[in-house]
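What you see is the complex with one protein chain gone and the rest in place.
For chain A:
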Amino acid sequence: MAPSKKKHAKSPACIIPGGFAVLPLQFSSDSTARHSLYVKEHKVRAETSSHRPLDRTLFVLNIPPYCSEEVVKELFSRFGRVDSVELRDHPGSSQESGPKLSEFFRLPGKKGFHVGYIVFKKASSLTAVKSHPHDVPLVVCTEQRPVKTGVQKWIHQYTESFIHPEKLQQIVDSFMENYDKRKEQEAERQKKEAKQQQEEEEGWVKVTRGHKGTKARPHSEAANQKTLKKEMKKKKRKELMNFYTWQHRNTQKEHIAELRKKFEEDKQRIALLRAQRKFKPY
């Protein structure tokens, strides 16, 4: 990755073992040092989600912290139209589950180096990327496309963090509405399932504990453990501890053993302290 300035206009792309192509990247045109992006077509055995189509998705490693999704999109549009960009902390399958959250309610992600999944419009863009010469760097911040960092960025961030209470209230309301709807649907589904079960058993009604209307409690780990403990206690209560002479003798023996053990422990503690010269008073 020697930053040799100008060699040939057309030098071959650099491919390293593992199949990654190296793309140099620098912050601005007058930067002296470069990062290297490692890119490869996205290939996994069982990609289930539809938004990372195997033939058109580029997998990018080592994206510096100052490149947001928009910046990456801009950067890579020189190789063809970009459909979407997804930046993540670690490589892995997407796990977008649950309802869509407003950006104000999402937990803040890490601001370190990212991996990216770039989906192009056309599959041909992938080859274009991979054959990009390794000594022509991508430039993040240009005059046409300034990227804010440092104080500018923080002030921008601070300004952006404001949200009008009414708007916030709206977001909350719409989410809760959705939530209630989902809850209702869920309840309905459960009811339906229960009904179905009842019907399946052809006229047999399952009898459960508790009066009518209360559902059987959902299983929980804590409840299981509690029951187990109760059993143990019961068993223990029934035992007699001080009945036979040998039991007496045993407790005495145990006492002496306890004293001995403590003595040995103390001896060891002392030995340890002595080894650390802890007894020199001054």
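Rule of thumb we're sticking to: a residue touches a chain if its C-beta (ideal position, glycine included) is under 8 Å from a C-beta of that chain, and two chains touch if they have at least 3 such contacts; residues count from 1.
One rule holds in what follows: contacts and distances are computed from a predicted model.
Its UniProt record calls the unshown chain "Nucleolar protein 6", which is the correct pick from "Actin-related protein 2/3 complex subunit 5", "Nucleolar protein 6", "beta-aspartyl-peptidase" or "Ribosome biogenesis protein Urb1". In the full complex, the hidden chain is touched by chain A at residues 1-2, 16-18, 20, 22, 27, 31-36, 38, 61-62, 64-66, 90-91, 98-99, 101, 104-105, 110-113, 115, 149-152, 154-155, 157-159, 161-165, 168-169, 171-172, 175-176, 179, 218-222, 253, 256-257, 259-270, 272-282.
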